[in-house]
Every structure is written in C-alpha cells, then in structure tokens.
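Just one protein chain is left out here, and the rest sit where they should.
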Amino acid sequence: MTESPVTSHQSSDPAADVVGASPVERTDALEGVEPEEELFTVNMGPHHPATHGVLRLVVSLQGEVVKDLRPIIGYLHTGIEKNCEDKSYWKAIPFVERMDYLSYFFNMQAFCGAVERLLDMEIPDRAKYLRVIHLELNRIHSHLVWLATTCIDLGAISMFWYGFRDRDKVLDLFEMSSGQRMHTRYFQVGGVFEDIPRGFEERVRSFCAEMSTRLDQYEAILDRNEIFLRRTRNVGIVSRERMLELGVTGPLLRATGEPWDLRKVSPYLAYGDFEFNIPIGTVGDGYDRYRVRLQEIRESLRIVEQALDGLPEGPYLADDRKIVLPPRDELATSMEALIHHFKLVTEGYRVPPGEAYHAIESPRGELGCFVVADGSAKPARVHIRDPSFVNLQSLRDMSLDGYVADLVQNVAMLDPILGGVDR
Amino acid sequence: MEIKREKLREFTPLEQPRTAEELRVRQLRARELLSGELEGRDLEAHVEERLLATTLEKALSWARSNAMWPATFGLACCAIEMMAMVGSRYDTARYGAEVFRASPRQADMLILSGRVALKMAPVIRRIYDQMLEPKWVLAMGACSSSGGMFANYAVVQGADKFVPVDIHIPGCPPRPEALMHGILKLQRLIQGNPDLGWRQRYNAIGTEEWARKPPAGSLTPPTGGEPAVGLPTTNGGEASDA
Partner (left out) sequence: MPDAPGLELIAQELNRRFEGSVLGTYYEHEQSALVVNPEHVVDVLGWLRDTPGQEYRFLSSVHGADYLPAEPRFGVHYELLCMARVERLRVKAALADPGGEELPELGSCTHLFPTANFQEREVYDFFGIVFRGHPDLRRIQMPEDYVGWPQRRDFPMGGEPVLFTHNEVETPAWWE
C-alpha cells in the first residue's frame, strides 16, 4: 500500500484540522504512483455484509477510486401498492406499514393522514398528541438503528451493541402501548387504536432521561474520535443545489445547510404546539450527517417530553362511528356500536371520490402518500413517495471519485431502507 | 396425506435415565468409580455404558449444532429483529450463533429473514448452493414461510418453493425470542434426529437429494421410509428403493 497522501497531522485537536481536503485532491496527491488505467467493474451484489438490505451496486473502479456507479434495486419489491387496491382502507394500513420497515409509524401516519384529508376528518387533540409521541419515539428508534449499523460499517462495532440495547427500550414502550414491538398498526383513520396504559407516561419519561445520558456517552465515543473524523470528514459532499435538484430531503438535505423540515414549515398533527429546533449542518459531509441525526434524537426527546406534559384529556378516537372502529367496551352495551363494528370490519367504510397527497417528515426525508379514492370501500390507488427511493439517486454524486471504502460509508450515511426503496 | 407429529424432545443426545431408580444406580456407580471402588466387570460395564454411549456422530452433531454460524441474509423487517436477537438483550452468542459470516462458504445456516421477492429468488438459490454441507435453512417470519400477507405477483409464496426449509418460524416479525426458539429447535433436530422433515420425504443425505430409484451400481441411499401416502411415485405404483 502506498504511503498515505495525507501527511500525518501533528495537531492534537482533530476538529481544527482540515484533513486532506476533498477526495479528488486526495487522489491527485498520489504523486509518482500510476493508478491502474483500466476500469474494473465490480458487482456489490444484493447479498453483501453492509447491513442495509438488498441493494445491488455495479461499481466501475479505477484502482480503488469509484468512477461510475449504478444502483440496481427491486430485490425486495413486494407489490404493496397493488395489494392495497384489493383491501379496504382499514386493512391496507398493515401493508403500507411494512414499506419503510424502520419507521412504521410514519408510514401509517402518511396513509392515515391522506385518508383523513379525503374524508375531511379532524382527529381529537389527544389522538394528535399520542400520535406525535409515538412518531418521535419511532424517529429515535430509527436513528438508533442507523447509528448502530453505520458504525458497524465504519468498523466501530461496539456502537452496534449500544444502539440495539437502547432500541430495545423503545420497543418495550411500543409493546406497552400496542402489544407488538414492530409493525404495531397503532394508528387508524380517526385517531389511534387504543389509549395508552397506566404507567406508560412514567416509563417514557424515565426513558427520555436515560437516553440523554446515553447520547452524551455516544458522543463522547464518536464525536472527537480521530478515526471516525478521518473517515467521515469531507466524504460524500454534494452541494445543496444538487441535493435539491435530486429531490433529496431529510437529514441529508439538512446536513448541507438547508433548513427544510416539514414539521416546521407545514406543521401537521400537533407539531405547531411544541418548541424544538431543526439541526442543520454546514458542509454536507458524512460527519455533518452524523451530527444532524444525533441532534435530531435530542430534539425528538424534547418533543416527547413536551407532548407528555401537555397531553390533553379526552377521546382518542374521532366521533364518527361510521368510519372509526368503536372501542371494545362500547360493543357490550350499545347496539349501534355493534352494527357499526360489523359493517366496518366486513365491508369497510366508503371514502368519497377524490385524490389527496399527504407529506410528512420521516427520519429519512419527505414521506408522502397519494391516495385515489373512487367512492368504494377500497382505495383505487395508493402510492407512497418514499424518501429512500429518491435519496438513492444522490449516491452516485456522493461517491464519484472517492474510494470504495467511502462508498460503503456513503451508503450507510444515506440511510436507505430497501423496503421503502423497493416497496 | 397424513401428518405425523414427532416429539423432538425424545431424541436428546445423552441418554436420559428412564426412571428415578436408574438415575440413582448411575449416581452410585459414578461415585464408586471416582472413589476407586468399582472393579472388574462392574467397572467395564459402567465405562462402556457411560463413556462409549456417546458415539462420534453424536459428538459431531452436538458440536455442529452448538456452533451454527448464520449467513447474513437480512432481507426486510425480520432482519431487524434478527439483529436484535444478536444484540445484548436476546443474546445468541450463548448458543454459538452470533458469528454472522458474510461469505456463504463459511456459513452453516441461512436465516431467510424477510419477504422473498421474485427478483431475489435466484440470488438466494445461488447463495444456498454456494454454502457447504452441512447446511440448514430457517424461514423466519410469515413472509418467507408462506408469502405472508403479500399474496401478489411480486412475492414468492414461501421460500420452500426453491430452497428446502428445515424450520419455519411464524410471526410478523417474530420476536427475537421466537427466532431463538426456532434455532434451539433446529439444534435439537440436528442432535436428535436429523432425518426429520423434508430429508425423509426426498430421501436426502445431508442436503443432497437422491432420485427415488438411484441408478444401478451406485451407493444406495439410506431409506427414509415409504413415500407418504398420496405422493406420486416415479414408476406408477412401484415401491421406492429397497
């Protein structure tokens, strides 16, 4: 291996050191060494150890420098959108939920939000707050898994254990409220499925307190770690304009400095009631993406605590019994509730004809759901605009003229969830 | 077609004493052996019974089952629960299965975690073919066992359509404990009676499937018994190989 083009830096403060400038300059600095001239095409097949799912990359290399990159997807295509056309609105929720399988509450919120728009239905405040709590907990969960798997890609394997340890705590909370760890189907059109049990609030508060200290510990490991800095600084930089052209949203866009977050610019649910900041980066390299996501976890903890403080009393379901399933205790006493329940479960509710597109901010970017209703009990078309699918287009820009090791890191920093990419 | 259910627990490797009395006798003999009091024929009989009861195969299968290395095959949501199983709360390292080998050549076990899309099926088959004997397949979750909730054009309705599956684990996604239960069941299968399931039906040695009537002069495979009632036989009614 030739000697590193980056001269050993003497400064002890890694943050002050501009390490080796951009990857392009790094390769040019290899003076006196001839890189191989021919292009070598490698297939990083759908089965590869970077645990981001079944993504296939056809990479043309010159030595170790990436010269061309083509992602090939479709290895997890499940035909969810087509399957939803066959199911009633209530039954389509579990399908839509399994798309982006780390942010399942967000998938549910996008779909339920679109259908609620079509029905012009307002959900009660308590339901909004409960939804926000679960959405932000899911954001924390998704970012923790991202941290765990990214650090494993970079070689910092201990973060994997820590990330999954804390993730299990979030899943305990979900299990408390809905009975299921993942894919809880907790939201329904009109509110949430069931109220939170006693003791949920205390558990969430203790989790938030504990998580803050944990985050401090993770930052202590990674923030100023020389190896981490050397690997993530100035890697995978794409300019803000290019990101916008490519339709990239989410932490990737915010890392370039664009303060765009749908929770702030067009508040949905109860996000307007809370005070929180949007972390943005400056350069848009891997390090900025890491910092943005970690800070987002902190902001989510803030939102959860504010939501718990302000959780209003009241119904957790909208009143319209023709659409919303009645709570089970009502079934024993009220005849209408029983009839409504029967009709809703067997046939489903009808949605007046129309089209709606509802966009929310998922941990990966703008998650939009487009529903076409034709007046029957089944949706005529459901399309999810998945953020990972669109963000994947920026992988090529990020990795060109960089090393293969940086390519692995760029895939990790993109945070692609192949369930969403392939749907 | 008859479905016969066999309890796996009967086939644990070390011979369990059948009665309390048997256990007591064994304990006394062991104590006598240790204190040097067992002699002559008693000694020989005891040694033969206890030490040589473990044959080489049993030792091998015990070793194999307790060090099964899965291949990293996370497809979809079940993969996250599989990773959680490797995590510190549901630790698989205590069962020897925490080393996830990326290369199929070094892996023993293929955990198909997630829905198998049409485009992915030939890839999985190739990975499975690249694995070395002995190898086992666990279909984790509803989607790989039977297509799950996705009854449509894009999902293969069950991984058994193209790979032979040993253990199916239900759930969507199955809890990490459920997956561990499946792995432990596989361990008991390997140790106790490795010919259960599809290997018996297809007359397979390991994962090599023999034709029902092997050509003359070749090694006759161990019979897995008669083909089940209702299965079409190759030569219209003739019994399978002797």
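To keep things simple, chains are lettered A and B as they appear, and every chain counts its residues starting from 1.
Note that a residue touches a chain if its C-beta (ideal position, glycine included) is under 8 Å from a C-beta of that chain, and two chains touch if they have at least 3 such contacts.
Everything numeric here is computed off the predicted structure, so don't read it as measured data.
In the entire assembly, the chain absent from the figure touches the shown chains A, B. Considering the whole complex, the residue from A:His77, A:Arg214, A:His340 or A:Arg364 that touches the absent chain is A:His77. Checked against the hidden chain, the listed residues A:Gly368, A:Gly402 or A:Gly419 yield one contact partner: A:Gly368. Contacts to the hidden chain, counted on chain A, fall at residues 73-74, 77, 79, 81-83, 85-86, 117-118, 120, 244-248, 260, 265-266, 354-357, 359, 366, 368, 370, 372, 380-381, 383, 385, 389-390, 392-393, 422-423. In the full complex, the hidden chain is touched by chain B at residues 1, 118-119, 147, 150-155, 157, 228, 230-232.
In this text, only the chains that are shown with their structure count from here on.
Taking the mean of the C-alpha atoms as each chain's centre, chain A and chain B sit 37 Å apart. Interface of chain B with chain A (complex): residues 72-77, 79-81, 83-84, 86-89, 102, 104, 114-115, 117-120, 123, 127, 149-155, 172-173, 175. Only residues 45-49, 51, 53-54, 74-80, 82-83, 94-95, 98, 101-102, 145, 148-149, 160-161, 164-165, 167-168, 171, 181-183, 418-419, 422 of chain A touch chain B when the two sit together in their complex.
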